[in-house]
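Report on the following structure.
A protein chain is absent from this complex, but the other protein chains hold their places.
Chain nomenclature is as follows: A and B, assigned in order of appearance, with residue numbering initiated at 1 for each chain independently.
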Amino acid sequence: MAYAVLQKGRFDDFIVALAAQRKVMAPVSKGYGHFEFEEVRSATEIALRYIPTILPPKKYFMPQRETILQYTSDSIEAVVDFDPMAIFGVHTCDLAGIQCLNMVFSERPKDYNYLVRKNNIIIIGLECGDYCDQYASCAMMNSEMPNGGYDLFVTEFDEYLLFHVSTQTGEDIVKSTGLFETADASHKSRLAEYRKKKKSIFKKELPIDSKDIALLFDKCFESKVWDELNDRCLACGNCNNVCPTCYCFDVIDEPALDLTSGVRYRRWDSCQLETFARVAGGANFRENRGARQRHRYYRKFSYPVKKFFRYFCTGCGRCSRACMANIRLKDVLMDLIKAHPLDNA
Amino acid sequence: MARPKVAFFDFSCCEGCQLQIANFGEPLLDILKLIEVVEFREVMSEKYAGTLDVAIIEGSINTTHAIERIKGIRDRSKVLIAMGSCATIGGVNGIKNAFPLNDIAEYVYGGDSEYFESIQTMSVHQVVKVDYFVHGCPIYPPEFVAVLKAVLMAVPYDVPDYPVCVECKLNGNVCMYDRGVTCLGPVTRAGCNAWCIGNGNICYGCRGMVSNPNEKGSIDVIRRYGLSMEHIINKLEMYNKCRELNPHG
Partner (left out) sequence: MNRQILKSSHFAVERGTIVRIKTLSPHEKLFEIALPGNARLNHDPGQFVGVSVFGVGEAPISVCSSPTKRDTFDLCIRDVGRVTHAIHALKEGGSLGIRGPFGRGFPVRLLEGNDLVLIAGGLGIVPLRSLVQYVINNRRDFGKVSILLGCRTPDEMLFGDEIEQWNKRIDVHFACTVDRAAPEWHGHVGVITTLIPGEMLVPERTFAVIVGPPVMYKYVIGELLKKQIPDRQIIVSLERHMKCGLGRCGHCQIENLYCCQDGPVFHYDEIKHIKEAI
């Protein structure tokens, strides 16, 4: 395992050096306790301590609006727009989210737009030593510890940042900037201590084993819990739009003013919106808000388990933070646990 | 191919939506390659009495004279676009409908009120058939262009039927409620790219409400944020009072 040490006094030099190579995106404070990934040019702009950003770093892999085709009266071309970039400061929950999306878009038929962008993004993770707030359930979703999916991974200590170098790309960055020192045994033992302490802080947030959540969902499709959500959900789609693993999209044409040329783009869409499952004839296959909320939960805790053998919830807590109707993921799961006790529990 | 003849007409309004178009800047030149503007009081003195391909209406309808006039325009127009909140949902002029007509007339015209007729404010589609809606106070210029393209391509334009929150979130904005401010984004239909919130203001609901708001859920939210119903209703009625006459459109 390769580690490298960056003294805090050199952090700004590092970001400046990295920004000279490619765009650098990092969490930035937006006030009111909120953060967002934005382009930065120096370390002073970066919030090293932050709670999950309003939008997840998904937006760089699958932009909110993305041109997929351009056409004129005599040509049609499939296109991809991309920017080589490095995303600094990705928490472990969001690394897990990106891993989920990688599976979805790498599966056949492959999504080349996603894959081209993915290949142009360098990921630098950042460890959380403590919970961000009461909405997180990362321990339950096993995403509180780094579990791959990054080129470099940073753990912050008082005087220095310890980088885990995971890929050759990461190694190249460390070498090219010339700002790092080699880590020795003391650095590694300090990391081990840090992780040990972390294990005592992060505890399974709900009284259910991770592997049992899928079993719970096998028996709660017709639960009254969903009816209750029908009364509360405003169908604003916030939970979808902030989710690191939601990937539904709409496809829209935008003609230019000549009306003969233009672009086709895809845009994030939300299964919570009224029109999402409506067909042209008018039939709506998920008219009830409760059924739409159920669909969202099943897309996190049941359907992907069948297809990708993992949960598509990272425990980041964004859906709970963004919900005006106070629909909190941990509460909903707790209601389900209470209403549908598992036989072995 | 002859460019379609387009005319702008104003009823009860501030003409601010037409000003948005006059202020378009460079894109206006491209638009004028596609259409022939034959009447537009705010920017030209010519009038046009013939058959129109497209009539663009700003303003709400609140006199019997206006009813006759809009019917006449409708009769000679192949396509009719309602532009701006006053035209599409009644807009601020609808506040009038919250009061007895006589009181309103007296308040405005005093002793001369008997000489002025007063009827309830209506949006354009509450009087004549409207083919296209460009909501907003004022209109959001990119949406006007999108609607115009749809008109020229002879396809419908579907106004988004989901709340402003969708576009607001996509833009990564901090929620106004997290800033401690009341915003009508959650019940107002999108299409403006959360223009106001993106510029630091709240949503005033100028585009009208989504067709199926969750009323019970909204009341829960209003309570949870410690807001009074009266406060919210006042905010909603600033643009949406005419909804009671006919909520669709």
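The rule we apply is simple: a residue touches a chain if its C-beta (ideal position, glycine included) is under 8 Å from a C-beta of that chain, and two chains touch if they have at least 3 such contacts.
These figures come from a predicted structure and were not determined experimentally.
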Per the touch definition above, residue among A:130, A:184, A:209 or A:250 touching the missing chain: A:250
Hidden partner chain, touching residue among A:104, A:145, A:206 or A:342: A:104
For chain A, the residues touching the chain missing from this view: 67-69, 71, 76-84, 104-105, 109-113, 116, 221-222, 247-255, 259-260, 262, 264, 266, 269, 271, 276-281, 283, 285-286, 291, 295, 298-299, 302-303, 306-307
Missing-chain contacts mapped onto chain B: 149, 153-156, 158
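Methods note: only the chains that are shown with their structure count from here on.
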Averaged-CA centre spacing for the pair chain B and chain A, given as whole angstrom: 38
Complex contact set, residues of chain A against chain B: 30-34, 36, 54-55, 59, 64-65, 231-238, 241-242, 254-255, 257, 259, 267-268, 270, 273-275, 289, 322, 324-326
Touching residues (chain side chain B, partner chain A) in the complex: 27, 30-31, 33-34, 145-146, 149, 152-153, 161-163, 165-166, 169-175, 177-179, 186-187, 210-214, 216-218, 220-221, 224
